[in-house]
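Notes follow once the structure below has been shown.
All protein chains of the complex are present and in place, except for one that has been dropped.
The block that comes next holds chain A.
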Amino acid sequence: MDTRRGALAVPKVRRVGFFTSIEPPPESSQRPNRSQSGPVEATTSSSPLSNSPSGNLISPVLIPPSRHHSDNLTTRVAAAAPVPVPGPAAFRRYLAQDRSLLHVGSYNPPDSLLGTSTPSSNGEFSEDSASLFGFQRSDSTKLSASFPNGGFDLTLAVRAPQESETKIATASASEGKKKIAKVSGKSESVTTKPQKEKEQKALKDKTTKAERRAIQEAQRAAKAAAKGEGSRRADESGRANPGKATKKPQPKKERLPVTSSVSEKTAVAVEKEKRMDVPQTLMQYDDRSRVDKAKRRAVVEQTESKNKVELFLHLPQYERGNQLPNLSSNFFTLDSIHHAVYKVGLQHLAGDISGDNARCIAMLQAFQEAIEDYITPPMKDLTMDLTTKINGYVSFLIECRPLSMSMGNAIRFLKNQIRKLPVNLSESEAKISLCSDIGRFIDEKIILADKAIVQHAVTKIRDGEVLLTYGFSCVVEMILLYAHEIGKKFRVVIVDSRPNLEGQKLLRRLVTRGLDCTYTHINAISYIMREATRVFLGASSIFSNGTLYARVGTACIAMVANAFSVPVIVCCEAYKFHERVLLDSICSNELGDPDAVANIPSFRTNAKHSKTINNNKNLQFLNLMYDSTPSEYISMIVSDYGMIPPTSIPVIVREYRREHLLL
């Protein structure tokens, strides 16, 4: 659900804003005042009900004024808090299980995807928010989505208090526990209005008839426990509320058939999945305590590099030299790691495998092997135990080399598959099903996707063109080879960069196949770009704001191409899309071996130079692996879903993510 809500953000927020700003302006203009005065008298809380159909009734359940004071206090406090903590999964699930309509208005913050931490507990809050900020998928999406149309914030802001009031009204019919939750929910509502807005809409959409009935029942039960007649009215008012709530989103429902058709049960299930599906929060390596904690668990012995570049302290920086020997000498002592996974880890560490697709495939195949060899220990559940196993493998792989986004997606897929295994499946059946799932993922998401991309992209190659490509991307290579095969006449310019010089691999293979190639280094890009008529780029990941995350240097190519008005076509499989939003290449990146940068053959031989390089405290080497290209420099993205503009990434992520998860 999160993703859906998150993904909704960009395209639909406009309509929503428009909607609400027209419909309820008189009400909303009144309400904020009242809610502000809320703390003064207890009855104010129920006063908004007067606007609802059953409005004239006085709220039968008295809410102690003190609570309201505190409510509003927290509101203010939270409003002051700079970091909104959104992400409603956990708590809303609880509510949904409660089958109460109350959650109509109750958007609550504690259900940040990371789950357990409540926003009020400040100790944890700081830590979580740090990790949340950059890395939560849906939340950040939402945030970003709300940035561009700031104009709506006003209307939304006006609307927000109204919602919180509705909540209070409904809350009065329920137990204190829920109220507390809502208190925090309300506080959140002020800070993150735009999100809340969306949140609520989605929730309203979901209140189907069945749900309403269920809630009614729950309320009836509450009534029995509560005092007589008054509670009946509360019930009525409670019923009135959903009526009001569902009325408004009704027109939206037609536009969102997917949303409305989801039954509550699957909603809960998906919620659960989402919650467990916490994205791997990247560790901030400048956070001492967490690094120490991680170190204690670490399998790979790592010595931190001495010469750290300050701007990139949050990224893992280790001395390269002794990682591999250390790890390999422990070959036999690491029993917990399956040997196939171990091998992949070694290959990642040694750089034997590079390229996102290959790394991902290698990892998945290793997992396949590991699952085949897996035996559930007695007295343990396959789902739980295998998940922890996989988690162990994943953290091992991360120690060897930070995972790419696509690998993260693949791992998420695998964990979902494990979680969704039917309980009654025998162990061997479960293993077979998982292995075939992984195989299917490789086939469908990578190989067939590549084929689809090739088919699409080839249509963009015309005779006589000069295609420029950067570095090495296996899908670009396939495109070029296929285009050559079907007889297109074109020339290829391969731009390469130190220290990896991956382009040479591509060059070698293209030349053996008889393609006409030009090879140059990135320094010459502005000269060579004159010749190019089209630029084909590979990708490591594409984020939902359209930012391309790829081998360092890509941004430079794209920008130069843009300056020369050469179309830039990015080829990227859809499994590499990521919900996150990336604005720069600093907060999320990977550091390569710094020595590789300094290792210039002619330099090394010169003793004088090497001396200045090696023993210079004022000189620090930085070998960034990736950079981010803003979406405006990308003309088109070729993915397995077709040729799309970068602005359509969030749509793909939203519309196909679910299918991706439930694959």
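Following the convention adopted for this analysis, a contact is a pair of C-beta atoms (placed from the backbone, for glycine too) under 8 Å apart; a residue touches a chain by one contact, two chains touch by 3 or more; residues count from 1.
Definition applied: contacts and distances are computed from a predicted model.
Missing chain, UniProt name from the options "Serine/threonine-protein phosphatase 2A 55 kDa regulatory subunit B", "Translation initiation factor eIF2B subunit gamma", "Transporter" or "AP-3 complex subunit beta": "Translation initiation factor eIF2B subunit gamma". Only one of the listed residues, A:Ala350, A:Leu425, A:Cys556 or A:Ile600, touches the absent chain: A:Ala350. From the options A:Met384, A:Ile447 or A:Ala524, the residue with contact to the chain not on display is A:Ile447.
Here the missing chain is touched by one residue of A:Phe312, A:Tyr342, A:Tyr549 or A:Tyr633, and it is A:Tyr342.
Counting the whole complex, the residues of chain A in touch with the unshown chain are 325, 327-333, 335, 339, 342-343, 346-347, 350-355, 357-359, 361-362, 365, 432, 435-436, 439-440, 442-443, 446-448, 450-451, 474, 477, 505, 508-509, 512.
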